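Accompanying notes for the structure given below.
Omission of a single protein chain aside, the complex is shown with its protein chains in their original locations.
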Amino acid sequence: MPGCFLSDNSAGVSPEIMDAIAGANSGMAAGYGADPLTESLKARFADFFEREAEVFVVATGTAANALSLAACCPPWGAVLCHEQAHVTVDECGAPEFYTAGAKLCPVAAPHGRLTVEALDATFTSFRLNDPHQTQPGAVSLSQATEAGTVYPMDAVREIAAWTHERGMKLHMDGARFANALVSLGCTPADATWRAGVDILSFGATKNGALAAEAIIVFEPSLARSMAYRRKRGGQLLSKSRFFSAQLHAYLDGDLWRRNATRANGAATALSRGLSGLPGVEIVHPVEANEVFVRMPEAMADGLRLQGFQFLDWPKAGRGGRRLVASANATDDEVRGFVAAAKDLAGQ
Amino acid sequence: MPGCFLSDNSAGVSPEIMDAIAGANSGMAAGYGADPLTESLKARFADFFEREAEVFVVATGTAANALSLAACCPPWGAVLCHEQAHVTVDECGAPEFYTAGAKLCPVAAPHGRLTVEALDATFTSFRLNDPHQTQPGAVSLSQATEAGTVYPMDAVREIAAWTHERGMKLHMDGARFANALVSLGCTPADATWRAGVDILSFGATKNGALAAEAIIVFEPSLARSMAYRRKRGGQLLSKSRFFSAQLHAYLDGDLWRRNATRANGAATALSRGLSGLPGVEIVHPVEANEVFVRMPEAMADGLRLQGFQFLDWPKAGRGGRRLVASANATDDEVRGFVAAAKDLAGQ
Amino acid sequence: MPGCFLSDNSAGVSPEIMDAIAGANSGMAAGYGADPLTESLKARFADFFEREAEVFVVATGTAANALSLAACCPPWGAVLCHEQAHVTVDECGAPEFYTAGAKLCPVAAPHGRLTVEALDATFTSFRLNDPHQTQPGAVSLSQATEAGTVYPMDAVREIAAWTHERGMKLHMDGARFANALVSLGCTPADATWRAGVDILSFGATKNGALAAEAIIVFEPSLARSMAYRRKRGGQLLSKSRFFSAQLHAYLDGDLWRRNATRANGAATALSRGLSGLPGVEIVHPVEANEVFVRMPEAMADGLRLQGFQFLDWPKAGRGGRRLVASANATDDEVRGFVAAAKDLAGQ
Partner (left out) sequence: MPGCFLSDNSAGVSPEIMDAIAGANSGMAAGYGADPLTESLKARFADFFEREAEVFVVATGTAANALSLAACCPPWGAVLCHEQAHVTVDECGAPEFYTAGAKLCPVAAPHGRLTVEALDATFTSFRLNDPHQTQPGAVSLSQATEAGTVYPMDAVREIAAWTHERGMKLHMDGARFANALVSLGCTPADATWRAGVDILSFGATKNGALAAEAIIVFEPSLARSMAYRRKRGGQLLSKSRFFSAQLHAYLDGDLWRRNATRANGAATALSRGLSGLPGVEIVHPVEANEVFVRMPEAMADGLRLQGFQFLDWPKAGRGGRRLVASANATDDEVRGFVAAAKDLAGQ
């Protein structure tokens, strides 16, 4: 069977997680997060991150992001983010909705990665403390990015320092956080709060869960109103145990790492196999589980005729395509794709 | 093992639904609702309701209610609902959030059931078409109600007619819709659109699902912006197939009916067993899966000592308690509870 | 010419205020509140209130109330107010809009005056710190009330103490603050911050100004974001000098007192003249500039035939009418009204 590289959301659920869901289905448990699996999540994440943090489980990444930004930023605030960031491009204004009308400020920078220079150019366009303008309230960076790249840790630290010096909060959209961690090879603590991240959307759904995202609040003041915001958003799950069970299984036995390692590896293999083919150009460095590539129309058509699935991606330029490797990607699928591409390229 | 009557959310997931979730975990599927299980839901519900309707899956009942009311009511609108309605008492202002600030108007009426008379008294306090006031936009009724009662169908029809004559929309909070259907013995069509319901929060979670609620839109104009509202609320599930699978399993083989029949039966048995005991008073007619009862402190303490679980319920008056029978309630649990209560009552 | 008792908004502008507006029209002045007249307002009000306070000028009472409540209460908060309060009955949901969806909780109590007992009954219906519910955030009382009564100062102090003990803020809707002050005979300081008021909507428009309301913030934390909220609401006036000039003129020479004394006196005279007439009943104690009265249809018709103007007021019961005396009410108008009523009553 040919490979499907449409989206990591297209993949199913890891067996370990499916087992955990089934395992949680025993007897009665208090609703709305007062069950033991949810109550022990905080300690589980404290272990993972090597420090205490507040943990709020929600069902979607959009909810995690929008709630996080609402905690960081008043309605008259502005969120500086990359111009390709999911929060500003792909969430139908959820951050605007949850913040009660804050402004998302898109910042251009290469390969999906904000830089202090680019942030600064936007920041200095604000008149600070002038009530005629919204005021910079937060920076949101995606780790891994929407371009399939990963911020090196010194870049995160530099952005965090810059952000805090200006009185703003730093949000990390970690829809693909595990992919970034594997790519960086650093600890979760180093990747987040030790670098200065105040609040993290910790995604598991794209990396093998059914539906489980956690808002991890490192800066305690941001947690104060979160329980109200979450309920008000319709994001407090009544049978929370089945969502918390997913996160336990995700962290236990390093499932997150195994899944992300597989996905990243598949993306790397795809990119290696494709690069150098005539008419093929890898658009961004491949550092996580996504490959952005330009390829001739004939090659794309040929691959699809053979059953391979992937999206056209106009933002990547003429002939742009996006290949996303999921945690379920097999070596066969990758090899098959590369072989077919080579064949179509006449090599 | 003694019985747990805390909440229908405390119960686990029906095996048929757990199987369906596992069964959906095969191969790749398009994300965000473009998968076959989600796409066939509309036809499945059309069959169930004997007509076309738009179907929007979300993860929580609060989201279903708040999105529904936002479709019915502009920000300067008012929602008339029972003073005990979940939408005004237990959702932390989610309807206010999703409607961008509409007003929930609590209406008092016996046993959790709105009446046209009570609605009319509230309605006539509005100055219609006067921009100094919010304007009545929707009526929201809960079927079954928060008092464990069920509206007879002529009551729904009467309220619907009254509502439409005044240019408002009728929302039904069906968090316990199956319990009401079983109690009424009527068809889903008769219980909803044929009676004049414009939009329904169709709940499955309290009746055996893991997390699956559907907004069923009978009045087409209310569906127009729902996809945007849902995404913006962070309620569009990326791996939708696992939520849609639950709803298929819930409808297939009448699981909804079997579960609700069991839950309603347990509540009826509890209420019959308790009524007549000294110091015990059944507060509301028991027509679904909830029993509201006043009992002496000593009886409540004694039952809890034996491991039975239930909530104190001050709204039911002095000594008020709430017993909720879930789809998993067993005859043993019910018999055990009644026997223990009788024993404690010295009978 | 017969009297018009429709509304204090029907009256024109006091000559002193009109002169001040004309007087402000000289030369250039910085816009948006950076002009000398606006900048000196803070000191002027500090003198009036015998302490420092932040002052924010807006054009309408609705804006002053809604902005004040937004400063007091988060979106998941609740505002306890009298069931007849302007903020919940007559502002088309402006407080819900400005707070981003807080809940207005109407409290019933006689003669428009909240009592600690009535507040307590509502307050205890909340489950505190439970994220399933909005949380009590503020109490809003109107001084003078919508029933034409005035809170005695010990009542305000008692409500303030009760409010603060529960961690809430106290807002005073002073659309008719001058009328209350004159009625109470106490100092502005005693009527507000010394009694525990945190934030005041200081109205001048109903008492002789053209359009000038000031938000007076006694509790400094409530002022922090007000400049942003005001601008965002479209309430920052570009040529502020012409609004600040009104407030200077209003405070200077005790214009506020002279106007309110006249209006209150007229209401008292109306009420004295009417009371005891057959079929006539004064509904609320007349303590400010409004008279709520029941009178026979024939009398109301007869008065209107002679050109007198006033509103029917169904909330005051069968035959209810509202007479509002403005700062421009003349003795002749009052005497004429009373004489005509007596005549129609056959006396």
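Chains here go by letter, A, B and C, matching the order in which they are written, and residues are numbered from 1 within each.
We take it that a residue touches a chain if its C-beta (ideal position, glycine included) is under 8 Å from a C-beta of that chain, and two chains touch if they have at least 3 such contacts.
Since the structure is predicted, the reported quantities are computational estimates derived from the model, not experimental observations.
Enquirer: Which of these, B:His86, B:Arg113, B:Arg194 or B:Arg230, touches the one chain of the complex that we don't see?
Expert: Looking across B:His86, B:Arg113, B:Arg194 or B:Arg230, the contact with the absent chain belongs to B:Arg230.
Enquirer: If the hidden chain were put back, which of B:Gly12, B:Gly61 or B:Pro75 would touch it?
Expert: If we include the chain that is not displayed, B:Pro75 is the one touching it.
Enquirer: Which of these, A:Glu54, A:Glu96, A:Glu213 or A:Glu287, touches the one chain of the complex that we don't see?
Expert: A:Glu96
Enquirer: Please identify which residue in C:Phe97, C:Phe123 or C:Trp256 touches the non-displayed chain.
Expert: Of the candidates C:Phe97, C:Phe123 or C:Trp256, C:Phe97 is in touch with the missing chain.
Enquirer: Kindly state which of the options C:His171, C:Arg232 or C:Arg262 is in contact with the chain not pictured.
Expert: Spelled out, the listed residue whose C-beta touches the missing chain is C:Arg232.
Enquirer: Can you list where chain C touches the absent chain?
Expert: Per the touch rule, chain C residues meeting the hidden chain are 4, 6-7, 9-13, 18, 21-22, 24-32, 58-67, 91-94, 97-98, 205-206, 210-211, 228, 231-239, 242-243, 309, 326, 328.
Enquirer: For chain B, which residues lie in contact with the unshown chain of the complex?
Expert: 32, 74-76, 100-101, 131-132, 135, 225, 227-232, 236
Enquirer: Pick out the residues on chain A that sit against the missing chain.
Expert: So the residues of chain A touching the missing chain come out as 75-76, 89-93, 96-97, 99-104, 131-134.
Criterion: only the chains that are shown with their structure count from here on.
Enquirer: Work out the mean Cα position per chain and let me know which chain is farthest from chain C.
Expert: Relative to chain C, the chain whose C-alpha centre sits farthest away is A.
Enquirer: Out of every possible chain pairing, which has the most C-beta contacts?
Expert: Contact tally peaks for the chain pair A-B.
Enquirer: Based on Cα centres, what is the most central chain?
Expert: Going by the distance between chain centres and the overall C-alpha centre, it is B.
Enquirer: What's the distance between the Cα centroids of chain B and chain C, rounded to whole Å?
Expert: 42
Enquirer: In angstrom, rounded to a whole number, how far apart do the mean CA points of chain A and chain B lie?
Expert: A distance of 34 Å separates the two centres.
Enquirer: Take the average of all CA coordinates in chain A, do the same for chain C, and state the distance between these two points in whole angstrom.
Expert: Going by mean C-alpha positions, chain A sits 51 Å from chain C.
Enquirer: I need the residues of chain C touching at least two other chains; which ones are they?
Expert: In chain C, residues 75-76, 100-101, 131-132 touch at least two other chains, as defined above.
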